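What follows is part of the complex, with its chains left where they were.
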């Protein structure tokens, strides 16, 4: 029971609190949107345990090292899992990852986006295994991201119905 | 009947004519692609009532204010609804918004993408309400957009079959 959460605990990983928005920012949409057997995950950034946005901030390759950015991608994964748990009740209802779109805030010369987003993919594969955790992925460079976060990830998953 | 169009009329909002392409631009794809119970909406920009691309054009934060860009995001929403109406016949066939990808043409230092795309989200929530209108969303900064439009939005929706 609670297979994925047991794995998180075994690895010493914790799910952060819900995003605490900076003053003046309003986000009129849910972190996860369930429609039929699909969960659409809104673009998420890395969070500290208290739900504040996690730094370092700015451009990967200039303000943020590739290693730090990969750690931020892992934190983004934990933030997404926290949102999925709030929406689904149980992370074991996830039957398959479909699509992951990994966005890296970077300058025009940066070309290591895959190494950054691997911080997310390795987490998902470690927790869910190769069959459920398998995901199509893009990892690309954005001109800018909200509130100068270094990494943002959106995703689509396949979900089993809730057990009555 | 025609619940969504009644709401549009009550708010004094009109759906624009189909996109009139600038000379030399060809777009070999539909504005909306129906597959099963999903409508995939091609990346759309803001339109004037006559179907011409709506300005101001260029980079949000430099050439276009955040307030003007939010108004362009609303216009993009109306352009998308116009395309959905042409494809579906009736906007009331929309049973749920799934995913919205909001793209803002901006410089590397811009960080208010959510405030821009809120112009779209507020329109959709106002017209469709919190259950049908609920959408997962990303709002991110692009290096450049076609024909220097300031905002582009793509989306995926859940659709009911046409009534015979």
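In order of appearance the chains are A and B, and numbering begins at 1 in each one.
The rule is simple: a residue touches a chain if its C-beta (ideal position, glycine included) is under 8 Å from a C-beta of that chain, and two chains touch if they have at least 3 such contacts.
Because the structure is predicted, anything quoted here is derived from the model rather than measured.
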{"item": "Overall number of sequence copies in the complex as this file defines it, 2 displayed", "value": "3"}
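The rule we apply is simple: only the chains that are shown with their structure count from here on.
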{"item": "Equivalent-chain rotation between chain B and chain A, CA atoms, steps of 5 degrees", "value": "120"}
{"item": "Distance from the mean Cα position of chain B to that of chain A, given in whole angstrom", "value": "25"}
{"item": "Of all residues in chain A, those that touch chain B in their complex", "value": "25-33, 35-36, 38, 40-43, 59, 101, 103, 107-108, 142-148, 152, 154, 156"}
{"item": "Contacting residues of chain B [partner chain A, same complex]", "value": "37, 96-101, 106-115, 118, 121-122, 125, 134-143, 156, 158"}
